[in-house]
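Written out below as structure tokens is the structure these notes cover.
With one protein chain held back, the other chains of the complex are shown just where they sit.
Going by the order they are written in, the chains are A, B and C; count residues from 1 in each one.
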Amino acid sequence: MPWTTVQVEKLGEFFIRGNSDSGRILSYKDALHEATDQALARDPRVFLLGEGIDDPAGVFGTTKGLQEKYGKDRVFDTPICENSLTGFAAGAAMAGLRPILIHSRMDFLILSLDQLANHACKWNYMFAGKVPIPLVIRTVSARGWGSGAQHSQCVQGMLMSVPGLKIAAPATPYDAKGLLIGSIMDDNPVLFVEHRWLYKTTGDVPEPLYSIPLGKGAIRRPGTDLTIVAVSYMVVEAMKAAEKLAAQNISAEVVDLRSIKPIDEAIILGSLAKTGALLVTDTGNITGGVASEVAAMVSEKGFSLLKHPIARVCCPDCPTPASDILEKAYYPDSDTICARALEMLKQ
Amino acid sequence: MPWTTVQVEKLGEFFIRGNSDSGRILSYKDALHEATDQALARDPRVFLLGEGIDDPAGVFGTTKGLQEKYGKDRVFDTPICENSLTGFAAGAAMAGLRPILIHSRMDFLILSLDQLANHACKWNYMFAGKVPIPLVIRTVSARGWGSGAQHSQCVQGMLMSVPGLKIAAPATPYDAKGLLIGSIMDDNPVLFVEHRWLYKTTGDVPEPLYSIPLGKGAIRRPGTDLTIVAVSYMVVEAMKAAEKLAAQNISAEVVDLRSIKPIDEAIILGSLAKTGALLVTDTGNITGGVASEVAAMVSEKGFSLLKHPIARVCCPDCPTPASDILEKAYYPDSDTICARALEMLKQ
Amino acid sequence: MDHQSLLECYKTMLKIRMVEQRIAEEYKYDEMKTPIHLSIGQEAIAVGVCRNLKPDDYLFVTHRSHAQYLAKGGDLNKMIAELYLRKTGCSSGRGGSMHLIDTTVGMMGSSAIVGGDIPLGTGAALASKLKGDGRVTAVFFGDGAVDEGTFHESLNFAALKKLPVLYICENNYYAINSTVFQRHAREDIFRWAESYGIPSFQIDGNDVLKVSEAAEKAVERCRRGEGPVFLECLTYRWKGHIGTVDDVGNGYRPKEEYDYWLSKCPIHWFGEYLRSIGVLTDELDQGIRDEIAKQIEEAFAFAKNSPKPSPEELMDHVYAG
Partner (left out) sequence: MDHQSLLECYKTMLKIRMVEQRIAEEYKYDEMKTPIHLSIGQEAIAVGVCRNLKPDDYLFVTHRSHAQYLAKGGDLNKMIAELYLRKTGCSSGRGGSMHLIDTTVGMMGSSAIVGGDIPLGTGAALASKLKGDGRVTAVFFGDGAVDEGTFHESLNFAALKKLPVLYICENNYYAINSTVFQRHAREDIFRWAESYGIPSFQIDGNDVLKVSEAAEKAVERCRRGEGPVFLECLTYRWKGHIGTVDDVGNGYRPKEEYDYWLSKCPIHWFGEYLRSIGVLTDELDQGIRDEIAKQIEEAFAFAKNSPKPSPEELMDHVYAG
């Protein structure tokens, strides 16, 4: 098996690694590219498909040059048919391959939920494990410049309710690479949630292949007064918020969920045992989103740890407006987090 | 406007009405039929479409005879293409009609989320109110007899995260009629969630047209020790559970959510002000479901009212198994609710 | 076809028929707690196609898949055990009648979502092309499934990529009780497939020889790497859509239509034909029937004596690995 020798991240190791270790700095985008390149090189079963992935722009740079390197059989453009594309990938996975399907906007994923939720995610269960589906679906959330209601959705919250699916949502370049490898190695359908606003962030990324297993969060900043659980791009805003809160003598611990299905319950409850206060922030709409699930889990399993009401900081329950003014009102940022944190700590 | 004279239910009125008033007893199924019949009679803009709705069985009896009565233009069978069907209905709604689209299983709704979530639910917002979409989508959840992973899903939880959608989930014949009328009168896309196990339940249903507006819950049974918020068929199990709990001297208040989007926050928080304990039970999978949203809302807005951890009683996070033995293990019932309530009240 | 092959076709069709009839008989005892969709009347298609497939060729099917499962060589015991939702069933009792699988003979599972298996089968064929493993994938679906967008999306892709996939549309004129005329403006589904540039044929689905002949050429073409083929096989299901009812008269199917199609029984005709050319005798026929009856007896006994899954297994296999 091509993957047996890949180093698997242990949670403890990561905290050091992700922030300082190798001294090799890559962008999130380049980390994704490197992971894909290395996976294609290592395992002939891996292939890449999606609308426009051989475009000169190469899915915002993440697939650039890969068709030239690995050929048109392993890296190819497709017709525009998201639902069946998902089925093609799932069918190929049933037949032993390890496809990576890319949707350049998460909005397009919505077209494919039949093949994803009704088929790919149920097959292993319905047939008692006879046909696993090792399938990675990369999806990129966009934001800003009037992308509007149909080109900026973050629907990972909607997808959490699909049994049999795993969902990764890396926030750092280190995680982008390690979780993508972890997703490819995983024998299940994995939704891999990226965010355009993270593409340029840089960080330490070791050259060798390494894998982060799904379901493990990471503490990005230790703290004692408040736990901020953040998802995807909101990790960046949460870190900024923690900085601002520190100036007001509030010590916030930032937990990067990294995987939103399964959720790392232990890391959240562990943090709450210290802080007693929880704020959850996600890139999606508030109702029925990731933050709701985290809040529910904690109100069930960590109630006794809570000294304050839980706070959710997400987009309000409306479609994304195109107007720059309305966009600004729509998206929460570090200030929204700070304001909400202060308000909640008073209650 | 054909609907201006319809009596609109006031919440206060309902509690009496739903349980005793008119002395006219109908089944849930017949209540749906009557509401549809009366809506077709009253408003020429209303029409009915869906796969097999002119079938002799008439969508489990709810559309029986309507084609004969209203003609093939207003009640018609369709090709099997759920996504576009939703678009056809939405387009017809844009052009001034009031379609009712029926999916005989909720599982098939998943095929239509592009036209529902990306289009029908966003149109009014994207175009600043210029083209409202008064569209009702009836969807029937099934259960049992080995329906299995693809024929028994209750995905209302997944749909909660869609901005611009309203979701009704009647549990009583009175609500089935009133909420269906309320949904037809509503100027927005409404997902109307039915459950096969409710079809035979009977109750008081007045003959005249009346409408229940979306977003109003109802207290089905008053209580002081515990609030059980229940959705759709789980209202039945919750009522049984409340009975059983009463035998153990625990007084449970049962709140029937009736609409799950928008949620009637006031009725939940009001009940909690009395009881201080919350159990939420829904027919769907636990993760990312309706119960999670209710729990999150309460942990945010009603935290100070809570004396115990919140409990969720839902299906576990796995696809539905076909085996009768596994089905039994899969579905929560009144005993599950009781056990969980007792456990939670101890914490 | 040589005599041996002719007899094999006959035996397999008869086996499917007799198994289905036995299921229908036993169903009333409410021990098979799963919705069933019988293929009685449609046997020739599954047999005519699958006899041209190798064991490791892939098969993807629908809610109505008993026939294909058996025609591809699926294990009868495990199928019946699955209908009884036993641990020994082909899907360990998790799937029921609508979710049969036997990967040892290339049957990769069935979907109860109409049109759902079409992309999956197309994807398996894509894998074969990428791997160069020489396999062919057969995807079965009904005249209802072609209404779905997946049909269009898949056929366009298969034509574009020249995938080794054989699409078989069993046009039995009904999707539940909705006739094909209520759903399509025209009566030639194969023309849709043809418009992608896929060689497409409308054939008599009740004639196992015609089906086999078409399938043989189709499989060869796929195997040669020349791309997909589409077969529209006209047929009729004798039973109602689901369960053991007939759905004739009273707003259901017209009696005349039903009688017409019963007269075209694919097995009866084929038996007569084999007799007329001296391949089948009454004695041989009886021997075949006895042998099948024995297998069926064993399968039902196996199923009924098998353990049910235990509640502790509920969460197994949600995830693989």
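Everything below uses one rule, namely that a residue touches a chain if its C-beta (ideal position, glycine included) is under 8 Å from a C-beta of that chain, and two chains touch if they have at least 3 such contacts.
This structure is a prediction, so every number in the text was calculated from the model and none was measured.
Considering the entire complex, the omitted chain makes contact with A, B, C.
Across A:Q7, A:S304 or A:S323, the single residue that touches the chain missing here is A:S323. Contact with the omitted chain, checked across B:F47, B:F192, B:Y210 or B:Y330, is made by B:F47.
Within the whole complex, the absent chain has one touching residue among B:G91, B:G148 or B:G288, and that is B:G91. Among the residues C:F140, C:Y167 or C:W192, only C:W192 touches the chain that is left out of the figure. Residue in contact with the omitted chain (choice from A:R74, A:K122 or A:H151): A:H151. Listed by residue number, the positions of chain B touching the unshown chain are 47, 73-74, 78-79, 81, 83-97, 114-115, 118-119, 123-134, 163-164, 166, 186-188. The missing chain lies against chain A, touching residues 51-52, 55-57, 77-81, 83-84, 107-108, 111, 145-151, 316-319, 321-326, 328-330. Listed here are the chain C residues that touch the chain not shown: 147-153, 156, 159-160, 162, 183-186, 191-192, 194-197, 227.
Basically, only the chains that are shown with their structure count from here on.
Taking A-C and B-C together, the pair of chains sharing more C-beta contacts is A-C. Once the centre of each chain is set as its mean CA position, chain A and chain B turn out to be 32 Å apart.
Computed centre separation for the pair chain A/chain C is 41 angstrom, with centres defined by C-alpha atoms. With centres set at the average Cα position, the gap from chain B to chain C is 37 Å. The residues of chain A that reach two or more other chains are 83, 114, 118, 125-126, 163-164, listed in rising order. Residue positions of chain C touching 2 or more other chains, listed in rising order: 91, 94-95, 99, 111, 113, 116, 149, 318.
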